Structures are given as structure tokens and as C-alpha cells.
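A short worksheet on the structure shown next.
Every protein chain of the complex appears in place save one, which is left out.
Per-chain numbering from 1; labels A and B assigned in written order.
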Amino acid sequence: MTSETMYILAGVLLAALAMHRLCTARDALARILALNVLSVGIAMLMLLAGRVAGVTDAVPQAFVLTGIVVLVAVTAALLSLAERISGGDDD
Amino acid sequence: MTQLFDALLAVGIVGVAVAALFANDRFAAVGAFMVMGFLVALSWVRLGAPDVALAEAAIGAGLTGALLLRSARRLRVEPKMCQSRWSVAASGLISIGFAGLLYAAITSVPTVPAYPPLVAERLGESGVSNPVTAVLLNFRAWDTLLEIAVLFVALVLVIVVPVSRVRPAPLGEMVVPFAKVVVPLSVLISGHLLWQGADAPGGAFQAGAVLAGGGLALVLAGAMRLKKPLQGGILRATALSGLAVFGAAAVATAALTGHLLGYPDGQAKIWILGIEAVLTLAIAATLVLLFHGSVRRVPK
Partner (left out) sequence: MTEAYVLALLPFLAAVGAAATPRMAAIWGLCATLINLGASILLAARILSGGDMRADLGDWPAPLGISLVADGLAAVMLSMTAIVATAVALQAMSWGLVQPRGGQQRSRLQAGFWPLWLATLGALNALFLSGDLFNIYVTFEILGLSAVGLTALTGSRNSLRAAFDYLAAGLAGSLVFLLGVALAYAAVGRVDLAAVPALVDTATGRLALGLIFAGLAVKAALFPLHFWMPAAHSSAAPAASAVLSALVVKGALYLALRITIEAGAGIEVLRIALAVLGAAGMLWGSWMALRAERLKLLVAYSTVAQIGLITLAIGVADDPSTSAMWQAAALLMLSHALAKAAMFLAVGRIAEELGHDRISGLNRTDLRPGVAEFAFAIAAVSLIGLPPTAGFIGKWLLIDGLIDRGAWVWIALLLGGTALSAAYLSRVVSRCLRGGPHVAPGARRPEWRTGDVAALGLATTALALGLGSALPLTLLNGTAL
């Protein structure tokens, strides 16, 4: 088993476990965590798909970087909505 | 030997991911998620992708973790719904099947990426020598502009749906000396990352995230009071400047060269560094505001 295969396996497992959790969890925080783990799994697969002869393609690296930034933005939005639903009777 | 290290790392990643997904205690779950982020970043260094490794460590693990920790305390724990075992089992089976399918799909085709020769051929014209920066700010700068738009929309959303403010008080005493070290350090590191991003791993996003880390230290230490309209206003203007300047630069390039985001010949490096410098500050400001919640401006 090469190193790449092991990381592909890790990425696949991350994505599948996160999907499972997403389908079964009710708790808002657990769902948000699952979405974040799913995204890391996808990023892992994207990087490995672009790995040929020991070099990782720069374009999927840029995709992954974009994905990370997009995800932190959406996570912040999700958390602020969740907090308002959970507590916010302030207005 | 390295293979053993990779194997351990891959197992470790999956292990902490399981903890992050299935731990009963919220803080343990978020902690595991952050550890997973750092391990994944390590694995990406091993895979020769230090730029994304830096971003994952700073943003994916660090800032997302901070956000999750902020909310873990505030969110009400939903009463556990009695889920039927059958539906959990069905979901589990489907996920296993999905994993098998995905693994087979990824490994069955030998990928021949179309990009590496194109990137190699055109890197010389791009103005920078770090290929990832070249893709992000030149070859596919439109993606990056839209990504800044995502940050902008998230910021507007958090302003419209405000969260309660982060209260610095409980940590104040301890945090102040900590902030005294961290803040200047974050400014230095961020400047270094921004500057070296042209030729070596780094760039606006990593630099912005590090700077945002420093900003959060200031907020937690109570030194930056976003309640004050002036400080909040400056921060907000800085955050908005990212999309404004990037968009204006796109218009300017279209006027100068006829191609949207096509930099004038020979000046690509100056344009890229200029845009990146603004983006670094804007990203840092946006991330601090996303963490801190909105700065409610009281209309007169």
C-alpha cells in the first residue's frame, strides 16, 4: 500500500463518516461539525486526485484553498443563525 | 519509514475524525476537530502542498475551531431524538457502500491532470513563481474574486443576524500579557507570509488568517473594543475594502488591457502584490468580525 492510497482511504472514510453523521444527527453543532469534516475529506481527495509521480497539481491546491475560505465563511453564518435560534430573544 | 509515518498519520486522522463526529461532549468534539485539522495539515505538507497545509492549520483548524468553541457554550443542546435503530443502520450501510464506491472511483482511473503542463508553461508570464499563488491571483483570479464575495455576503449575513458579543472579561487578566506577545508576532508573520507568497508557500489568505488570529487576541484581551463606533467602523470599512478593491482592480484591468483580470504586460507582480496586500487586511478584518459578531451601529 503506497502512502497515497492510505491518504485516499483516509479521505474516503472522512467523507463517508461525515455523511453518515449528517444523516443521523439532530444537534446543530454536530451537523455543522459533520459538514466541516466532509469538506476536509473532499479536499483530501481533490489533492490526491491531482498527485502524479510525487508532485501535487497546483490547480486543485488552489481549489482546496478557496474551499477552506468559503467554508469558514459559511460556518460562521450557520453558527450565528444557530445561536439566534437557540437563545436570541434579545429584540 | 516514511510510509510507516504516513500510515500512522492516516489512521490518526480517521481516529480523531471519529472522535470529532461522535463524541458526546461538545468541547471534546471541537477539540478533536481541531486536532484533526492540524494532522490533516501535516499530511498535506507530506503531500507537497504546503500552501493549503498552512491555510488548513490557520483557517480550517484554528479559526473554525475558535468559532465552534464560541458557539459550543452558547448553543442549546437539542434533546436527543430517539432515532430508530433501523434508520441509523440504514444510513450506516449506505455510507459504507458510498465509501466503497468513492474509493473505487478515485483509484480506478489513472488521472492525467490537464493543468500541470499549462501551469509550467505559463508560470513565467504570471508574475510570481509560486504556482498556487499564480493560479489564485492570475490564472483563475475570478474564482478568488468570487470567494471574496462569499466572505462579504457572510459578513452581511452576520451583521443582519447578529450574535451576542464576545465578552472579554473572564480571560482578561491572563490574556493581556499573552496578547502582548501574540499580536506583534502575528503582524510580523503575516507580513512575511504575504511577501513570500509570491515565491514560496504563503499568500493573502494565510497571512490574513494569521493577522486575524492576532486581532482575536486583541478582542479577547479587551484591547479592541468593537463597541466603539470608530474602531468598529474602521474594521468594517477594512473588511469591505477587499471586494471593493479587487472589483475595482478587475474593472481597471479590463479598461487597460481589454481582458477582465488580465494584468498589463510585465506588471503582473505589482498588481498581484497590491491586491494581496489589501486582501490580507480585508480577510483579517472579515474573519475578526465573523468571530466577534456584528458591530451594531446605532442610527442617529
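Criterion: a residue touches a chain if its C-beta (ideal position, glycine included) is under 8 Å from a C-beta of that chain, and two chains touch if they have at least 3 such contacts.
Everything quoted here is computed from the prediction, not taken from an experiment.
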#### Entry: Omitted-chain contact residue, chosen from B:28, B:234 or B:254
B:254
### Message
Given that one chain is not shown, which residue among B:58, B:157 or B:279 touches it?
### Response
B:157
#### Entry: Per the touch definition above, residue among B:149, B:185, B:200 or B:277 touching the missing chain
B:149
### Query
For subunit B, which residues reach the chain that was dropped from this view?
101-102, 104-106, 108-109, 111-115, 118-119, 122, 138-143, 145-147, 149-150, 152-154, 156-157, 159-161, 237, 240, 243-244, 247-248, 250-251, 253-254, 257, 259-263, 296, 298-299
## Note on the structure
Residues on subunit A facing the left-out chain by the touch rule are 15, 22, 28, 31-32, 35, 38-39, 42, 45-46, 49-50, 59-60, 63, 66-67, 70, 73-74, 77-78, 81-82, 84-85, 91
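Following the convention adopted for this analysis, only the chains that are shown with their structure count from here on.
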### Query
How many angstrom lie between the CA centroids of subunit A and subunit B, rounded to a whole number?
12
### List of subunit B residues in touch with subunit A within their complex
2-3, 6-7, 10-11, 13-14, 17-18, 20-22, 26, 29-30, 33, 36-37, 40, 43-44, 46-49, 51-52, 55-56, 59-60, 63-64, 67-68, 70-72, 74-78, 80-81, 83, 87-88, 91-92, 94-96, 98-99, 102-103, 106-107, 111-113, 115-116, 119, 131-132, 134-136, 139-140, 143-144, 147, 150-151, 153-154, 157-158, 161-164, 205, 283, 286-287, 290-291, 293
### Task
Quick one: which bits of subunit A touch subunit B in the complex? Just the residue numbers, please.
1-3, 5-10, 12-21, 23-24, 26-30, 32-34, 36-37, 40, 43-45, 47-52, 54-66, 68-77, 79-84, 86-88, 90
